[in-house]
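Every protein chain of the complex appears in place save one, which is left out.
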Amino acid sequence: MKSWLTTTDHKRIGLLYFWTAFGFFLIGGIEALIIRLQLAQPNGHVVSAETYNQLFTMHGTTMVFLALMPLSASFFNYIVPLQIGARDVAFPRLNAFSYWVFLLGGLFLNASWFVGPLFHAPTLNVAPDGGWFGYANLTERQFSPGPNIDFWLLGLQVLGISSLAAGFNFIVTILNLRAPGMKLMRLPTFTWMTLVTQFLIITAFPVITAGLVFLMFDRFFGTHFYVHEAGATPVLWQHLFWLFGHPEVYILILPAMGIVSEVLPTFARKPLFGYTVVVYSGILIGFMGWGVWSHHMFSVGLGPIADSVFSATTMLIAVPTGVKIFNWIATLWGGDIRGTTALHFAVGFIAMFVIGGLSGVTHASPPTDLQQTDTYYVVAHIHYVLFGGTIMGLFAGVYYWWPKMTGRLLSEALGKWHFWLQLIGMNLAFFPMHFIGLLGMPRRVYTYSPDLGVAQLNLVSTVGALLIAVSILMFLINLVRSRTSGERAPNDPWGGATLEWSIPSPPPVYNFSVIPTVDSRLPRWKTEHHGAMRDPPATPPAPIHVPGGSWWPLVAALGLPLMALAALTHTLWIVFVGGAVLLFGVYRWAFEPFEV
Amino acid sequence: MSTQQHPTVDVYLRVAAALVILTVLEVGVFYVPAFHPVLVPVLLVLSACKFTLVMMFYMHLKADSRIFTFLFGAPLILAVTVLVALLLLLLGALTLRGAGGAGAG
Partner (left out) sequence: MTHAHAGPPVGHHTSLGLDSRKLAFWAFIGSECLLFTSLISTYLVYKGRSVVGPYPHEILNIPFTSVSTFDLLMSSLMMVLALAAVQRGDMKWGKIWLFCTALLGTVFLGGQVIEFTEFVHKGLTLQTNLFGCTFFVLTGTHGAHVTVGVLWLLTLWVRALQGKLTQAHAMTVEISGLYWHFVDVVWIVIFTVVYLIQ
């Protein structure tokens, strides 16, 4: 147990991320189920309006920051060092620090469900209730007097630190710790997309940090960053948020695209079609993602010039995305297809993401967007790209890499059940939302009138959500079964091309007994240009130094929620205690004898 | 760790002198009314020079690997673009459209 608290091993940290993120995914899913139960009929009474606001806010915040990003992170952690032929990441203790801060931040945020009485609230739950994007000036103290928004802004700032630290770590890891011969254009696509994602993280998160700091100052210190009467504008929040928020959605989708780019070639037994183009498209999406943010603000009244510019940039960004889709299809075309569960999810990703992309393109036009924005049409779009896209892609990654990470195979039969139930469930849940939205049902309302004529569609959507829940249950059963009685996985159950398949499942603590020298993009495959590499020997020729664990990342991480707690409870001295814990942890960490 | 020739102490001192002179010029431009029509561009240029001198010589970017320049330069260009975009979006809205611009206010 202690070894898990002090671990600096990227594989263990990857597993920690996975379990924690999956737990939060389930919580976010339960929040969604309650929402759907409330909306199953008009004038529902499952929850109060106030609780409903907390549910959709926490569902969004949890899914984005506590489930999808960390699930991606679990693969960054476990798989990237293996794919580049490294023994660990560049800064193992910083890696551990990122995880602990994530865990503590997530716990801090979710504690808001239970601590109402501590804040003299009339309810048990005082969870954030301003939407996952927390628009000012609803979030000002005047309009949101309780602790709800404080939990949100403090929790997000803590979580931001986790992501930033990991961002620096992975950038350096991928740039500097590659095996000999692993040139950048020989990197596996997943690692490439990870690299682009990390650059997005380190540039986008500071912007929302600034926005959140302003909000924090408004709420705690009486400043007027978003207060109209003082000459300010709430629109500044929107700009700062979406300057972060749009790159954020690419942060959410690029890793899944990377996974799909790995899974398709393996199960088509054909190299990725147009690797170079796919990589450059990913880079281009990263850059262009910075130029579209105000398409989230078409109804704000930015003026025709701004609207037109952002409309154009948004339409343009569909191009590199479309290019990837065609490359994936071309990868499968004429391939020797093996219909594993991982492949099903990867193909499902393509289909669902295209649908989400199409609704996205309709959003790109301001006139049509004015009909769609703030309605359930947008909810449909979000969920097709994030559930049909990211989640499906992540599941493809799970079914693909689980054997490597745990040494056990998942059941393909259960996997297929999971896939089909989830695919049908998600389409039942989210496709009707296109119509529900266009028929006039707004987002973020706790109920609707029977006269709107969307009751039946809402019911269908709720049934779909329940079906998704069943499919996740299948997955959980699969996970548990695999751990207890799953078939043992060989080094390479799939015939993969990349380095992670050249070592045991799970890998030894030092990963590679001998760091391989790489001379191609597909080292483990024999192609017309080169033979297959020889896998590293089973035992290392000489003892390999592996760094031990360290307590200091955990200690330092503890300082942050302490500081957040202090702010929440308006007690200054705890801020100093938290700061002292952080500084102490960092100081001991800095001067600890630790050799990678 | 391979870096090229370290700048000598002599170079550092000359950069420091340049920084001082540039600062004096900046303050001078501020106080001399004749320069006020061109105040903003001149100040921006002068401070950009100071910025560049510190980056290239004190932070060693000139002699170091270009990768460091990229790691700093790309976000810097992005940042400046964002700043200009925000100025156009928000100042345009706040001044050209006036306080009556409903969405902007």
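When the chains are written out, they are named A and B in that same order, and each has its own residue count from 1.
Throughout what follows, a contact is a pair of C-beta atoms (placed from the backbone, for glycine too) under 8 Å apart; a residue touches a chain by one contact, two chains touch by 3 or more.
These figures come from a predicted structure and were not determined experimentally.
Colleague: Just name the one of A:L370, A:V509, A:A538 or A:A580 that touches the chain not displayed here.
Modeller: A:V509
Colleague: In the whole complex, not just what's shown, which of A:L15, A:A136, A:M193 or A:A232 touches the removed chain?
Modeller: A:A232
Colleague: If the hidden chain were put back, which of A:F119, A:Y135 or A:F168 would touch it?
Modeller: Going through A:F119, A:Y135 or A:F168 one by one, A:F168 is the residue touching the chain not shown.
Colleague: For chain B, which residues reach the chain that was dropped from this view?
Modeller: Counting only chain B, the missing chain is touched by 1-2, 6, 9, 12-13, 15-16, 19-20, 23, 26-27, 29-31, 39-40, 43-44, 46-47, 50-51, 54-55, 57-60, 65, 67-68, 71-76, 78-80, 82-83, 86-87, 90-91, 94.
Colleague: For the chain that got dropped from the picture, name the residues of chain A it touches.
Modeller: 90-91, 164, 167-169, 171-172, 175-178, 180, 182, 202-207, 209-211, 213-214, 217, 221-225, 229-232, 236, 240, 243, 509, 515, 542-546, 587, 591, 595-596
The rule is short, and it goes like this: only the chains that are shown with their structure count from here on.
Colleague: Help me check something: in the complex, which residues belonging to chain A touch chain B?
Modeller: 171, 175, 199, 202-203, 207, 228, 233, 235-236, 239, 243, 290, 294, 299-303, 306
Colleague: Under the touch definition given earlier, write down the residues of chain B that touch chain A in their complex.
Modeller: Touching chain A from chain B are residues 67, 71, 74-75, 78, 81-82, 86, 89-90, 92-94, 97, 101-105.
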